[in-house]
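Note that this complex is displayed minus one protein chain, with the remaining chains in position.
Showing chain A:
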Amino acid sequence: MRYAMVIDTKKCVGCSDCVVACQTENNVPIGYCRDWITERVEGAYPNLELELRSERCNHCENAPCVRCCPTGASHIIEGGIVLVTPDECIGCGACIESCPYDARYQHPEGYVDKCTFCHHRLEKGQLPACVSVCPTKCMYFGDLDNPNSEVSQLLKARKHKTLAPEAGTKPHVYYLI
């Protein structure tokens, strides 16, 4: 089992529905977010290219946040999901410093918080909140170890990338380009 998310940048319109769905589902405090939209404009006017992508924790295979955590609060569970145990987190900030994606934040209660791939929903057989609400259906979620899953098929068929692969983190959120 290796969970992965595939996001089609050609279909994303940057509506931020995924952001709001996540905040509602996970009771994210006001002023914070576990996922966000990045807008990247490239080129020289008038030949501009726009890329929209919904970003979050990449649930890296080689997760620097897990390696640098001094207490083991940051850990990887079955399916490759990176989680934080609030009662083991001392709020030292090392994991935040270690993340090339700045995907973590300090919760107002002190511990470090981040995307969980909606682990609690997966247990019930549901999709992550962000994936389930996307109005353009640009997000896909599934098991990379299963060659017949939707995500495996998409990655086989389409050109794709991960973010900052040079950081050596082996991210598991893929972007179709």
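Heads up, the rule we're going with is that a contact is a pair of C-beta atoms (placed from the backbone, for glycine too) under 8 Å apart; a residue touches a chain by one contact, two chains touch by 3 or more; residues count from 1.
Simple rule for what comes next: contacts and distances are computed from a predicted model.
Undergrad: Quick one: find the hidden chain's UniProt protein name among "Formate-dependent nitrite reductase membrane component NrfD", "Nitrogen fixation protein NifT", "Chemotaxis protein CheA" or "ABC transporter permease".
TA: The record for the missing subunit names the protein "Formate-dependent nitrite reductase membrane component NrfD".
Undergrad: In the whole complex, not just what's shown, which of A:C22, A:C57, A:A94 or A:V173 touches the removed chain?
TA: The single option touching the absent chain is A:A94.
Undergrad: Residue-wise, where is chain A in contact with the chain that is not depicted?
TA: Residues of chain A in contact with the hidden chain: 14, 16, 19, 31-33, 36-45, 48, 64, 67-73, 86-94, 96-100, 102, 105-106, 109-111, 163-164, 166-168.
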